[in-house]
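The structure's right below; bear with me while I get my questions together.
With one protein chain withheld, the remaining protein chains of the complex are depicted in position.
For clarity, chains are labelled A and B in written order, and residue numbers in each chain start from 1.
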Amino acid sequence: MPERSFVPSRGLVASLAVIALPLALALWASFAGETFYVTLATRIAILGLAATGLNLALGLGGLVSLGHAAFFGIGGYVAGIVASHAMEGTSVLGLPAISEMAYVWLLAAVAAGLFALVMGAISLRTSGVAFIMITLAFAQMIFYLAIAWPGYGGEDGLPITLRNGFFGLRTMRPMPFFLISFGALLFGLALFAVLKASRFGAALQAARQNGVRLASLGVEPFRIRLVAFVLSGMITALAGALYADLNRFVSPSMLSWHMSGELIVLVVLGGVGRLAGPLAGATLYVLLEHVLGGLTERWQFFLGLALLAVVLLGRGGLMSLLAPKGVRHG
Amino acid sequence: MSPALLVEQLLNGLQLGVMLFLMSAGLTLIFGVMGLINLAHGSFYMVGAFACAAIAAATGSFWAGLAASLAGAAAAGVLVEVAIIRRLYDRDHLDQVLATFALILIFSEGTRWLFGSFPLYLDIPPLLQWAATLPGGLQYPVYRLAVIGLGVAVALGLFLLISRTRLGMRIRAGENDREMIAALGVDIRRLNTIVFALGAALAGLAGATVGALQSVQVGMGEPVLILAFVVIVIGGIGSVRGALLGALLVGLVDTAGRFFLPRIAGLFVPPAEAGLVGSGIASMLIYVVMALILALRPKGLFASHA
């Protein structure tokens, strides 16, 4: 008889390692005095969170959204707008402007959730390429709105003089801000894991594989997908709010279709539908960008080659290399 | 606002529409036949414009450049199809999005590597460098009229090709049932390559004709690509007829929006702000129209049977 002790699966170990990586990087950098690498780890955590949001719609629901930059940007703009009104001591749409992250996140999630509801209600009537394109169209609307809207910097963007606060923590310092972002990432990952394992998650994945059969079982795929889409947008918006605070700046480029494309890249790079996939993708992408950008001004060319190689050779993304499918994964 | 000005805006809208048709025809064919979503289609537009500018500068002839744009973009299309795209047909849309996104990076940076970072010079041929007087005393650039003519000719040619030739028959068959035509002994791989090259060549042609009118620079294909996607989704993906109508609709709506909205806004807000508000809404207009159309007809105006 084999021993009945707990043996963690290779997938779980790989997931934990990927999740621990930004934390390790930030801790090392903090002790070594390399402040910049704390910032880099923060960027990884935030982009990983944004892509985790997308992974909910894309990985579990099979909803290829090329419009998630809209949620990312809405989150960013909520953070920027609240911070700028808080500086001036004025209110936003009748709501008080409190420069406190928890409040900003709430507003960001609500704003993005409402937008996702409208966007999803219309977009989810389509499927396949039409869905990809209509989500893109919605994001483009917001993109052009942000450029044309005169109040908040337009094309030039909106600087955030002081990061929003977090219960008295000194958020302008890199390490506290990293810990906040990492905490948000853990929250996003936990939510993803819980949803994936829940009945809702099972129905969502069933809807992806065979919507007709699900409907015949009396479950409405449209509503399940809509809920997933809204949740997905809210998580990405939370990441957007953090990203704006990280850069102390928000601009329409957060809403551009390149951003939507990059979010998809992160998910596919890491592994679609895998818990730690988006984070693995974000880690690789940010490090590639950082290393290549330091080596050559033609870095985008080589980044393109690297991405192409991943698609053509490594099916299933990074997580499949670390823990091949079939093996139980976390 | 004189009738002549309205006619002029109508022609402008038509001209934008036929250019969009050249871009979207290839995109929609490629999707219809191969089920492939190609974000890098805008790169062929750029390749066409650069090939045209380079050859026109070397030979002094715009027409040689135009031929080069067709050949260059088609060659790039064949190369990309054989080396990369071919491996993506049986993958899901996600892999296709990622791979063609990577291709955009490679094409843009590669073009800059070859041609440098400054915009290239490409002017319209002297033959077409004048303004014609239309009935009603309207002055209109002949080149733009020629572009409209070219677009109409390509549209006609494409319809004849699809409805009357063996290749067209195979394309239609390929849209309907891929296994079937393979079973009938048609070399599906060759068909794919030909359709892909045809789509790339049309995009290259569009890039060259528009490049002469606008500016030949890296990244020029991306705004057009997004518009072309709007067109094919409005028209119904896979339908060339839908692409034509979608393109004309987008061209006319966009031009009308830019023309009328600042004036309409002027009724409500002071003139200095009217321009800002109006042009802001105008840039969102086609996306709003697209969302409305898809809300009413999720498969677009002319869904192909595929």
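We take it that contacts are C-beta pairs under 8 Å (C-beta built on N, C-alpha and C of every residue); 3 or more make two chains touch, one makes a residue touch a chain.
We take it that contacts and distances are computed from a predicted model.
**Student:** With one chain of the assembly withheld, which option in "Acetolactate synthase small subunit", "Peptidoglycan glycosyltransferase MrdB", "ABC transporter substrate-binding protein" or "N-methylhydantoinase B" matches that chain's UniProt protein name?
**Tutor:** "ABC transporter substrate-binding protein"
**Student:** Which residue from B:Phe31, B:Phe50, B:Tyr143 or B:Phe196 sits in contact with the chain not drawn here?
**Tutor:** B:Tyr143
**Student:** For the full complex, which residue in A:Gly153, A:Pro221 or A:Gly317 touches the chain that was left out?
**Tutor:** A:Gly153
**Student:** Out of A:Val18, A:Leu226 or A:Met254, which touches the unshown chain?
**Tutor:** A:Met254
**Student:** Sort through B:Asn12, B:Thr28 or B:Thr209 and give me the one touching the missing partner chain.
**Tutor:** B:Asn12
**Student:** Need a quick check: the contact residues on chain A for the chain that isn't drawn.
**Tutor:** 34-37, 39-40, 43, 144, 147-148, 153-157, 159, 161, 174, 243, 247-249, 251, 253-254, 289-290, 293-294, 297-300
**Student:** For chain B, which residues touch the unseen chain?
**Tutor:** 1-2, 5, 8-9, 12, 15-16, 108-109, 112, 117-124, 129-131, 139-144, 210, 212-220, 223, 255, 258-259, 262, 271-272, 275-276, 279-280, 282-283
Going forward, only the chains that are shown with their structure count from here on.
**Student:** Counting only Cα atoms for the centres, state how far chain A is from chain B in Å.
**Tutor:** The computed centroid separation for chain A versus chain B comes out at 32 Å.
**Student:** For the complex, which residues does chain A have touching chain B?
**Tutor:** Residues in contact with chain B: 58, 64, 66, 122-123, 125-126, 128-130, 132-134, 136-138, 140-141, 144-145, 147-150, 257, 261, 264-265, 268-269, 272, 298, 300-301, 303-308, 310-312, 315.
**Student:** Mind pulling up the chain B residues that touch chain A in the complex?
**Tutor:** Listed in rising order, the residues of chain B that touch chain A are 31, 37, 39, 84, 87-88, 93-95, 97-99, 101-106, 108-110, 113, 226, 229-230, 232-233, 237, 273, 276-277, 279-281, 283-284, 287-288, 290-291, 294-295, 298-300.
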